[in-house]
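One protein chain omitted, others in place.
Then we have subunit A:
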Amino acid sequence: MLNKNIYLILIISLVFAISFWIGFNVNLLPIEASINAPIYDELFKILFIIGLIIFIGMTIAVIYSLFKFRKRNDQIGDGIALEGNLSLEILWTIIPSIIVLLIGLYSYNIYDRMGGMKELNHNHEMMRSNPEKIWAGISQTSDNEISNNNLSIEVSAMQFAFLFNYPKGNFISGELHVPVDQKVSMKMESKDVIHAFWVPEFRIKQDIIPGQPTILNFTPTKVGKYPIICAELCGPYHGGMRASIIVEEESDYNDWFNKNKKTEVNL
């Protein structure tokens, strides 16, 4: 009996050890290039490790049973008539419930840190100038910040391109340029069908919906060029609907901005 328990404990610790090792050493995700990304990856790691423990554990249990309890040729008759075991069943109702609850609370926390729980419709300034309903997206900034400090950009999506309008400079660009480490606030609208704005390196995605503008806020943290991918089936060239986001140093960004802005506009 003691022997059996020792084996069980040994196997369980091995499963945990392997899962933690894989969880910390195998990276399945692209580089992290926004302040959302490390927060996301933290959740990913936790889910990955818990998932591995359960998966490896169950697989071992199934394969072990197939070997250990397989019917030998000379055997007749049945296994033991075990129909249930109340304490076991309570145990494996309660443990998964607790795990699920903890994961839920933790991912709520992550979501809050990513700015998902901010109410977007309470933005007074925007309400006044713009009575339409803005649908929730991901937002990292408080209401005031949206109108004041952020770089605000208007995105319009159409079959099969993204256009980025910089209202302060009164110009439209096919490439999204943003300065590093600064909050960017985008209002997105579609001209035809549903599209989506996805930057894998930023771990953010938001659908762009005709008739219902959505908002997406993010802060890039790494200089570089990343793909913007449309992630909602939008017609034959859906696979080709891509653009680039170029994250650059403040000064480079300003050069680019000044080169493009329409000078005739009075500020």
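Here is the rule we use: a residue touches a chain if its C-beta (ideal position, glycine included) is under 8 Å from a C-beta of that chain, and two chains touch if they have at least 3 such contacts; residues count from 1.
Heads up, the rule we're going with is that contacts and distances are computed from a predicted model.
J.: There's a gap in the complex where one chain should be. From "Hydrogenase", "ABC transporter permease", "Cytochrome c oxidase subunit 1" or "AzlD domain-containing protein", what does UniProt name that chain?
T.: UniProt lists the chain that is not shown as "Cytochrome c oxidase subunit 1".
J.: In the complete assembly, which of A:114, A:178 or A:247 touches the absent chain?
T.: Checking the options A:114, A:178 or A:247, the one contacting the hidden chain is A:114.
J.: In the full complex, which of A:20, A:44 or A:171 touches the chain missing from this view?
T.: Touching the chain that is not displayed is residue A:44.
J.: Contact with the hidden chain only, please: which subunit A residues?
T.: Those residues of subunit A that touch the unshown chain are 28-30, 39-40, 43-44, 47, 51, 54-55, 58-59, 61-62, 65-66, 69-71, 75-85, 88-89, 92-93, 96-97, 100, 103-104, 107-108, 110-111, 114, 116-119, 135-138, 192-194, 196, 198, 200, 203-207, 209-212, 214, 227, 229-240.
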